[in-house]
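The block underneath contains the structure these notes are about, expressed in structure tokens.
Only a single protein chain was left out; the remaining protein chains are all shown in position.
Then we have subunit A:
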Amino acid sequence: MGNLIKAEFRKVLTTKLWWGLLIPTFVLSFAWSLGVGALIDDVSSNVADEPILRQVGLNTSELPWAIFALTRSINIAMIFPMIFGALGLATELHRKTITTSFLTASSRSALLTAKAITYALWGAIFGLVITLSASLGTVLAADSSILPGFGDWLLIVLAGLIAAVLWTLLGLGVGALIGAPVGTLVLLLIYALIIGPIAELVITGISEGGIWAGLMPNGAGNGLTGSTAGQVIVDTVRTAIENANVMVNESAVDALEVALRIAAGAPGAMVWWASGLVFLAWSLALFGAGMLRNQKRDIT
């Protein structure tokens, strides 16, 4: 298995795709966090009208709003690990290099497992670049008073890493299912950039807070980071309320959390761990189907 993983890493490192994708990953994630960081004031003033905040006289300018710049740029940059994964097997199938790969591996499942491990590691590398560049942009754009604490930041980074690994495996699986790089990319990009976000907004609007949007792959993936961000703010608010010795109005907190998830770019998302589990299920299902398809596929 070690040999096959080494071979997979050589496949990646001997072509330009990895850095050709890492550069735009960094640029997009950094630029997006800069832009969103600059818009944070608008977001915070909208949320400041929440009655629950006025009730306890909370100083909204001291909440860690900058966390939204972090999650939104992380979520948008997830298209790159997804693309990277999508090309992992689809190009081998398309270019027929899969023939030699299968001929030199002890078994098909060994090769596919090595590919999964390699791409999961690359997903983590993408996740690291994304979260770090997003953090850098956020720090540069936002006032230090609205930055999250170190612990909360670490939580977001962790969620971002997990999301990147899962997006890579999802892409790998879809590419393995379709077997054509162009078709895979078109399908995934249209879904992740257009259909997914619009459908989630519409579904959230129609179902009035239902969980359906959060059950979709894109919604669940965004929920992993978005709900974590919402949770961080809600926890801060809840602590402030409790310190003020005021009864916590749970339904008001819930409503606030839904609004915060929309602000974080994850409308209709479930709580972060549920989002994570749903997205894990999607990734593994698509990845598993792709691997199964290639376990028996005739290579002609």
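Some points to look at:
Definition applied: contacts are C-beta pairs under 8 Å (C-beta built on N, C-alpha and C of every residue); 3 or more make two chains touch, one makes a residue touch a chain; residues count from 1.
As a working rule, contacts and distances are computed from a predicted model.
You can't see one chain of this complex, but its UniProt record names it "ABC-2 type transport system ATP-binding protein", from the set "ABC-2 type transport system ATP-binding protein", "Sulfurtransferase complex subunit TusC", "DNA ligase (ATP)" or "Formate hydrogenlyase subunit 4". Touching residues on subunit A toward the chain that is not drawn are 3-4, 6-7, 10-11, 14-16, 91, 95-97, 99-108, 296, 298-300.
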